[in-house]
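Every protein chain but one is kept in place in this view of the complex.
Chain nomenclature is as follows: A and B, assigned in order of appearance, with residue numbering initiated at 1 for each chain independently.
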Amino acid sequence: MLMLFLRNAMPLWIAFMIVFSSSSFASEHSSKHKAAHKGERESGHFTPDIKFSKETQACIACHSQVSPGIVKDWLSSRHSKITPTDALKKPAIERRISTVNPPENISQYAVGCFECHSQNPEKHQDNFEHMGYRINVVVSPSDCRTCHPTETEQYVKSKMGNAYRNIMKNPVYHTLVNTIDGRKIIENGKIIIQDASYETLHETCLGCHGTKVEVRGMKKVSTGSTFGDVAVPDLSNWPSQGVGRENPDGSIGACTSCHPRHSFSIETARKPYTCGQCHLDPDTPAFNVYKESKHGNIYDTKEFEWNFSNVPWVIGTDITAPTCATCHNSLLVSPGGNVIAERTHDFGERLWVRLFGLIYSHPQPKSGDTSIIINKDNMPMPATFTGELASDFLINQTEQDSRYNKMKNVCKSCHSSNYIYGHFKKLDNTIKETDEMTLSATKLMVEAWDKGIENRKNPFDEQIEKLWIRQWLFYSNSVRYASAMTGAHDYAAFKNGWWELSDNLQKMRDLIETKELSKKKIVEHAKDH
Amino acid sequence: MLMLFLRNAMPLWIAFMIVFSSSSFASEHSSKHKAAHKGERESGHFTPDIKFSKETQACIACHSQVSPGIVKDWLSSRHSKITPTDALKKPAIERRISTVNPPENISQYAVGCFECHSQNPEKHQDNFEHMGYRINVVVSPSDCRTCHPTETEQYVKSKMGNAYRNIMKNPVYHTLVNTIDGRKIIENGKIIIQDASYETLHETCLGCHGTKVEVRGMKKVSTGSTFGDVAVPDLSNWPSQGVGRENPDGSIGACTSCHPRHSFSIETARKPYTCGQCHLDPDTPAFNVYKESKHGNIYDTKEFEWNFSNVPWVIGTDITAPTCATCHNSLLVSPGGNVIAERTHDFGERLWVRLFGLIYSHPQPKSGDTSIIINKDNMPMPATFTGELASDFLINQTEQDSRYNKMKNVCKSCHSSNYIYGHFKKLDNTIKETDEMTLSATKLMVEAWDKGIENRKNPFDEQIEKLWIRQWLFYSNSVRYASAMTGAHDYAAFKNGWWELSDNLQKMRDLIETKELSKKKIVEHAKDH
Partner (left out) sequence: MLMLFLRNAMPLWIAFMIVFSSSSFASEHSSKHKAAHKGERESGHFTPDIKFSKETQACIACHSQVSPGIVKDWLSSRHSKITPTDALKKPAIERRISTVNPPENISQYAVGCFECHSQNPEKHQDNFEHMGYRINVVVSPSDCRTCHPTETEQYVKSKMGNAYRNIMKNPVYHTLVNTIDGRKIIENGKIIIQDASYETLHETCLGCHGTKVEVRGMKKVSTGSTFGDVAVPDLSNWPSQGVGRENPDGSIGACTSCHPRHSFSIETARKPYTCGQCHLDPDTPAFNVYKESKHGNIYDTKEFEWNFSNVPWVIGTDITAPTCATCHNSLLVSPGGNVIAERTHDFGERLWVRLFGLIYSHPQPKSGDTSIIINKDNMPMPATFTGELASDFLINQTEQDSRYNKMKNVCKSCHSSNYIYGHFKKLDNTIKETDEMTLSATKLMVEAWDKGIENRKNPFDEQIEKLWIRQWLFYSNSVRYASAMTGAHDYAAFKNGWWELSDNLQKMRDLIETKELSKKKIVEHAKDH
């Protein structure tokens, strides 16, 4: 059998022939790597004459034919160039791994296919026998934890790690999601909303939040090569790279959301395009306003001159303006080597206020699992309709101050205290005023409910309600994001900002009157006939 | 006379003095070229000591003064660095030309000004005498065919090559175009729609689809130089680079749409910005959703490290994520040299379904000339209002499967069969559901027609009709594009996606009621008085 052959019989030199001859995988790439990255100094840090484990060699032997892009991508990664043992020889502040005890069986090899896809097999529903090896299809944060425990622990307790359950286990958000994404059919002229299909949730909300990936059994697939058909686990809701993915080993999260596919690149994660996959207009326009900001302007102009691979990241030397990662999670030092900010994979750790209004902005929640929040109206939301906070579930002033100081410390790398003070004072006012604009919209919606023009049973499905959603979810949020990120003035003025906040209230007002008239008219008609 | 002087008397050394002295055109550039492109290995392929034809030298002699940017652009191109004869010396798979018999009179020279602007003079209405030479203003695909016959033949039968006639010869689309682009004047409070001016069509639809370029006669223009005034053909609807341009030699198409101006660069055509000139939101947001997708994220992060000039294009080595050209038309090989996909300039060749709904998505049309389609309601469209397909004009299941397999083969370079299966299964569901959302909107519009609230004579000019257009042209299309391209989740959820699909139905429903009331009221008023 082929798999036995692969496991036992194929001499190493044959595997190497396949991989490194005609395609000259490694050599070509490594020379390219030097030129491309300005990371020349890094090459000294890589393991010379690195060894791939016997199992990984077997993976490569076939997959350099069957899916060569994956193999090439991995060969471009640090994982293929350094062993855990050598990674630990760097000074602590320069390390990219947080374990101090990598398992002995992998510590002397490159971090290859088998090293990652074979972790914790007993937990993996998706573990299967493949060409003589036990393989997991999905590599989860619990597997990455082997070498990156600190990052995993920070991540799984963050809002991002909990993104799936936060949307699916909260009945209010779940209703919103179903109302938007559910198919609508017309019956006797009426719009009938059906529950959203999981596929459509996957295409929309769960594309970013993550899906629940489960094993439905085994299936045969064609490799399209001489290897013929192979049996593989049949995964539901796959492919999926949303940040809060529920994995077939019971863990949550997807590291590939930001370190995509097999290059696991810190450079990719540090560039704003990664965050820009999800943090987009109209609801969370972080990437949009960044691009229009002074920081974004400098990034776009200078990115080719910057160093995105250095650890720790040196402000002023490696970069001269921040990307998303700079402010929110990277380990930063000054040119003199002083730590400006510690690395964190809890992306809320430097945030005191949550600009993303639900429906008002509020202090960051204490727990990344926000489905546990209950407000005074008994709703699972951080504020009531009138803006009263569910303070028991939100961080207190001391914690807010601490986080504010962490962020301010980043700003101070390049800005004076007075400059920073002025910036955030303006943000405080913006938060206050946009929350007021949300409250004004809420009052108009309540008027529509009270007058029986629309009904409060599902607060998301009628037209005045939809205008109300726009007010807080699109426009108030947008103005706050623009304000926080050194300004995206046209965005805050016209694009999705004050122009819309004001226009929207006027539309709600006029629509109440039009619908009221329709209603009266219909009532009168009913009386007349 | 100057032209005689240029033709007969100017010694070559004078021409060369003008071109290569003070401005040192060629030398400076070629050294620059090496550094910029990562294309060092290419230099070996260029013709050493290349010769420019006598005619091209004469062109350059003046035009390096009159329009130096054009000359410089050409000097940066491959056309200036290799002769057709030398281009043919490469192995077939590495060739950028598809002829095997270039005409003898051009085969030993660089592909210069005169070589391109003098082809097929007898067919060119725009051929004129210029400084002693017969020159065509417009270089058409029929001229490029001299060296690139396969590309031209594929292109002229594609939907893209037929883009002008497909929009202008189809009465339904022509009505839509006129309704959108026609000037509206107010007379007695009524909106009067006038036919769109050709200039405005040129600024909008025909900017991408192409204009009809004809010669209206000759005119004198000032060169603004010592050369004084010159007589040139007076071209209508020019400049024009739309993909389906109708040329003054009777041919269709414009190669410069994607290989712009005089550098004719494969790099430009392979980068997504080129497609992003036309394939944009809100109607065809391919570029928008690509940028938000995982593929787009990797492209934006890594493009500086990739090789956009290699032929064939090596997956994994030259690029580690696809651009538009990768999936849709480039010649691709594996690192081991196996062909993954053949080059095509019929951009539908790897597409089985047409996501672009008219008004429903449908199998790709058999012919690039879609003006020949007639559906069961006798309308020149691929589906009826209720979604019944004009199957006789659309490819059958076998052809769909064949094209699907071509595309899947590209995906398999980097993804497992199971991964690809999951991806396209989700797309199938998205197509089904978005078509249903279009049908729901159609039902509401028909209700409005049946009730006499709006009239079906022109189905594009009234407000409920315009909401209906948004449903299929903007929102259903957007969700499908997002789904096809590995996800642009925020786009599919909020930006132009399910949020709008649902909101839009609600707006149609409410507007029907408001307008119905207005109508009744007006009728009642009429009765009362």
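Everything below uses one rule, namely that contacts are C-beta pairs under 8 Å (C-beta built on N, C-alpha and C of every residue); 3 or more make two chains touch, one makes a residue touch a chain.
Note that this is a predicted model, so its numbers are computed, not measured.
For the chain left out of this panel, the touching residue among B:Asp281, B:Asp369, B:Glu399 or B:Glu447 is B:Asp281.
Note that of B:Pro121, B:Pro149, B:Gly207 or B:Gly387, the residue touching the chain absent from this view is B:Gly207. What chain A contributes to its contact with the hidden chain is residues 38, 291-294, 296-298, 300-302, 304-305, 315-317, 320, 334-337, 409, 412-419, 421-423, 425-426, 429-430, 433, 436-437, 440, 443-444, 447, 479, 482-483, 487, 489-495, 497-499, 501-503, 505-507, 509-510, 513-514, 517, 521. The missing chain lies against chain B, touching residues 22-25, 28-29, 32, 35-37, 64-73, 76, 137, 179-186, 189, 191, 193, 197, 199-200, 202-208, 219, 221-224, 232, 234-235, 237-239, 241-242, 260-261, 263, 265, 267-268, 271, 273-274, 276-278, 280-284, 304, 461-463, 466, 474, 511, 514-515, 517-518, 521.
In the analysis below, only the chains that are shown with their structure count from here on.
One inter-chain figure worth recording: chain A and chain B are separated by 34 Å, centre to centre, where each centre is the mean of the chain's CA atoms.
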